[in-house]
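Just one protein chain is left out here, and the rest sit where they should.
Per-chain residue numbering starts at 1, and chain names A, B and C are given in the order in which the chains are listed.
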Amino acid sequence: MAFDEYDSENRIFNAVGTRPVRPDGIDKVTGRAMFGADMSAPGMLWGAVLRSPHAHARIKSINTSKAEALSQVKGVVTRADFNADADEQDVLDNCMAGEKVLYDGHALAAVAATSRRAAEKALRLIEVEYEVLPHVTDVDEAMQPSAPVLRDVGGDESVPDGLSKNVMSMCEFGHGDIEKGFAEADLVMEKSFKTAAAHQGYIEPHACLASLGADGRGELWVCTQGHFYIRNLCADIIGIDSTQLRVVASEIGGGFGGKTTVFIEPLALALSRKTNRPVKIMMNRSEVFRATGPTSSTSMDIKIGMKKDGTMTAGLAVNRFQGGAYPGAPVDMGAMCSFACYALENVSSVGYDVICNRPKQAAYRAPGSPMAAFAVESVIDMMCQELDLDPVEVRLKNASKEGTKASYGPRWPRIGLIETLEAAKNHPQYSAPLGPNQGRGIACGFWFNHGGETSVSLALSQDGTVALSVGTPDIGGSRASMCLMAAEELGIPYEKVRTTVVDTASLGYNDVSHGSRVTYASGLATIKAARDAKQKLCGRAAKIWGIPEDAVVWEDGMAKPAGHNAGQHEPLSFAELCGDMGQTGGPISGHFEATPEGAGVSFATHLVDAEVDPETGATRVTRYTVCQDAGKAIHPSYVEGQFQGGAAQGIGWALNEEYVYGEDGRLQNAGFLDYRIPVASDLPMIDCEIVEVPNPGHPYGVRGVGETSIVPPLAAIANAVSRAAGVRMTELPMSPPRILKALKDQDG
Amino acid sequence: MRYESPSTITDAVTLLADEPGMTRVLAGGTDVLVQLRSGMAEPDLVVDIKRINGIYDIAEEAGGYRVGAAVSGAMLDEHAGVKAAWPGIVEAACLVGSTQVHARATLCGNLCNASPAADTVPPMIAAGAIVRIHGPNGDREIPVEQVATGPGKTSLGKGEMIGSVFLPSRPERSGDAYLRFIPRTEMDIAVVGAAVSLSLDGDTIADARVSLGAVAPTALLLEEGAAALIGSTADDAALEKLAALASAACNPINDKRGTIEFRTDVAGVLAKRATKIAFSRAKGAA
Amino acid sequence: MAETVTVELFGSLRRHAGGAATVQVEAATIRDLLKGLGAAYPGLAPQLKRGVSVSIDGKIYTEAMFQPISPENEVVLLPRIAGG
Partner (left out) sequence: MQIHVATKINGDETEYLCDPDETLLDVLRDRLGLTGAKEGCGTGDCGACTVTLDGRAVCSCLVLGAEAQGREIGTVEGIAQGEKLHPLQRKMLEHAALQCGICTPGILVAAKNLLEKNPDPTETEVRFWLAGNLCRCTGYDKIIRAIMDAAAEMRGEAA
């Protein structure tokens, strides 16, 4: 059996599937958990970052002498203090601007001073001469040949002629003959959609504490989703060897994809190197909004053909995503996801990656997929209304399943979309009566999930307990899941395992905690490391009993002789074998280092009831149910937590969250006051139906759950609101002014 | 920056008057601290008035209530008398920001911050509230609607501070209400606010005051709107007339919080809805 | 032992491979496949350099260079899959 394959349909789990208290729990309810900004060091300085007030400008000069003259200021860095030959030039330029600033909030200098307030005050003494350039912040405008150009290099070989140099690449997926498909349809519907940029909105601002000597040896404490990856990025950008920098991942106060790259970390390291003192930088909230990654804003055109019975005959999606000032908008992912839920014979999905004068987008939960799903699922809903068809039945009729061809190419392995649709159909919400001005929306969503490079080490202790070292920062309770999987595999109690997210000097490389990969990949690695340890324990038992290793089996947390031929021996418990390991051959650790590739895709179906006030356009989500395939829920409470969190973020994105830029290209709402994420009184309870269709690529059947949960909400809410208001909403957010205007336009 | 916390109004006024640079009065601090932190204001002197004797008092006076400048929304909410007399004002005070903000933010601070969208200002205007101003040239009293003169600007002179606001007495069968529109259910700045205070003679509105917030540079006192209500029973015709007058009085801006069109439409809707609540409160149904 | 496998290209790569939706390459592993594609269709080189994932019978591989491929497999080239 391959190393990452599903064991058994009929396995009975002991630990897995229970809901114990998380191991880091007490620290987090007593205030002693250490997050990014909570660490300090003797002699520490505070760093602050000077940011551009312009959307697009050439930097003619920077004069830091007045700031440096302040006694509290110990050092200033600009682009010249970084590695000119860095491989990751775009990442460097985003952290510290070179010739041009490309967006409001773009960093161009940093100061280290004896206090945070002194550092901030010193920023105002730095004199910068700008040549302000024309700017563009809208994706459709940025694609026009006449648009201001950010980078003269232009796009890659995939970009068709006649588009602006701001179009960095084009991609296309699909199969069949869409024109033939549209010809076969009884109804063809076309509609255009727009979505605003939404920020990940983690409550913890980026923060780090850096200490770096002139010899290139250093330490970095930081809140990040991937300390190994940012170690490599920082080393590249400041020009040191990666292993000379030891990075410790602090507790992380939310990431959702936004803490998968660097912003302030190379600046803190450069300031520390320059001052020979530890330097702490903590972004304020305004900096987080202006200078870290929101997701793309988008513009999309959808065309779908359908027969009267609901059979979809063809689908076309054109997706235009702006990704801020650098290439890399997740439009390829979006285009691949557009029609992933449906088995279409004729399908085409196109994507354009566009740059404009906004902060570089960062990954946000299932990057690209929620927007794509919003557009496609909205058109399907309109067609269901037009043809008077049940929206669940239409989706069931066309649903992707094992063996059908995905719109992006492959044939599906075992997947659980239909099961999530059935769960939604059978949920009481689906048949509950609706009140006046209420509407019900349904939508499906898909995400790939990811494996990635993974190393874990599982060390046994003489008292029969286990120290499990992982390298994937815990962003949502994953240490509890790791403990459960180790306990399951070894047959010992959950409490006997301690999982630690260790620093970059303590394990081999680990990919970032992204792509819904942690419970899948670090989980798989934990199981494999536990099996490695068990094999070693069986070897010790064999030695003790004087029988061959293959005559020993591991059952119920004990080594036992394998059948009568192995002889009569009292089973040896895990604790007994651990107690004697020094004498039976030495310390025992289990290891796993590999790149598991069996991350199972995940589907979800969401049900939303919404009520619209026809006089004000105000919307309230009154009921919400998430049905999602988790493969196997290791800790069901944290699986539900991912479902609920994704739904809540989707509600914010659908109804209120947006980056608002002024005519001057400056961000108008860089704070939680006007970037309106849902508050407790905005939301109903969020019901969860955990569907379990095992992933063949994981020993216990796990599928990542963190990202798929944000894919259906935009569409499901848009469908609910559109039905409640009686007018189709095609632009996000569906803010009250937009809804009221749509209602009036319809009446007028 | 200097921080002072005098124990008398006189000392506070002297400190404010004698400081040649920029000053800020610190009561609840929920606006002042944000200005300090963001660098929007860099005062040379901050005078914390919360150590002044009596500044937290809510005193009965001439059948009404005098509310000290440090009285927070939460304290108002806990005061049965004020809550019974002016529920609209108390509700507005408890709409400003979060629970944590209600614990600190004050009526007088909301007024002095002079935001066009301040939640407590329209219901205080509707109530006919009067502020008492202390200054180097003595004390004076002005109606609430004369405090703000534009966004962030007040009619207070150098060295002056508001020490209290007086919520007057009112006849039996009176009621007030404040409604605001925000995109979320809490935590937002009002996109539109509407306050109505009225008194009944039988079932007929004998007296009324209407005020709108966030639709003009300062909160509006809508005298024509009040006239439309007086003599009516808050019937549909009167309410439609009020709504039309409210929308017509709007002089709003387009911004990140709302459009001119939206504010104008919703001002009418909220004026109607606030009237219905005030009316039912006056009848004793609330 | 390398045999001829059929690879499906996504739409925007097709014009760099003569317009065909599928191409044939001698390959026993993913590494052979990518090498062979780059050699036969130089126009694909920029995308191969940017990164690709390969789907083999519906399972997506992003890193596994030595994953075996045989003519019976359904092989689809994809942009490199990442996540948030």
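Criterion: a contact is a pair of C-beta atoms (placed from the backbone, for glycine too) under 8 Å apart; a residue touches a chain by one contact, two chains touch by 3 or more.
Quantities reported herein were computed from a predicted structural model and do not represent experimental measurements.
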Margin query: As a test of the contact rule: which chains in view would the missing one touch?
Written below: A, B
Notebook entry, point to check: Which one, A:98, A:508, A:641 or A:662, makes contact with the chain that was left out?
Noted result: A:641
Check: Among B:50, B:173, B:256 or B:276, which residue is in touch with the absent chain?
Finding: B:50
Margin query: Looking at the full complex, which residue from A:476, A:557 or A:596 touches the chain that isn't shown here?
Written below: A:476
Margin query: For a quick check of understanding: of A:83, A:284 or A:385, which residue touches the chain that isn't displayed?
Written below: A:284
Note to self: Counting contacts across the full complex, list the positions on chain B that touch the omitted chain.
What the structure shows: 1-3, 5, 26, 29-30, 33-34, 36-38, 46, 48, 50, 72, 74, 97-101, 103-104, 185-187
Note to self: Contact with the hidden chain only, please: which chain A residues?
What the structure shows: 19, 21-22, 24-26, 28-35, 37-38, 40, 116-117, 200-205, 251-256, 282, 284-285, 475-477, 635, 637-638, 640-641, 644-645, 647-649, 671-673, 677-681, 683, 685-686
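The rule is simple: only the chains that are shown with their structure count from here on.
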Item checked: Per Cα centroids, the chain farthest from chain C -> B
Item checked: Dominant chain pairing [most C-beta pairs in contact] -> A-C
Item checked: For chain B paired with chain C, centre-to-centre distance based on mean C-alpha positions, whole Å -> 68
Notebook entry, point to check: Using mean CA coordinates as chain centres, what's the chain A-chain B distance in Å?
Noted result: 44
Check: Taking each chain's centre as the mean position of its Cα atoms, how many Å separate chain A from chain C?
Finding: 26
Checklist line | Multi-partner residues of chain A (each touching 2 or more other chains) | finding: none
Next item on the list: Give me the residues of chain B that touch two or more other chains.
Entry: none
Next item on the list: Under the touch definition given earlier, write down the residues of chain A that touch chain C in their complex.
Entry: 156-158, 170-175, 200, 256-258, 260, 330, 332-333, 336, 348, 350, 362-367, 406, 408-413, 447-453, 514-517, 595, 597-599, 697, 707
Item checked: Footprint of chain B on chain A - complex, ascending -> 120, 124, 286, 615-618, 620, 655-656, 660, 668-669, 672-674, 676, 678-679, 681-682, 735-737, 740-741, 744
Next item on the list: Please give the residue numbers of chain C that touch chain A in the complex, ascending.
Entry: 8, 10-12, 16, 21, 43, 46-47, 55, 57-64, 67, 74, 76-79, 81-84
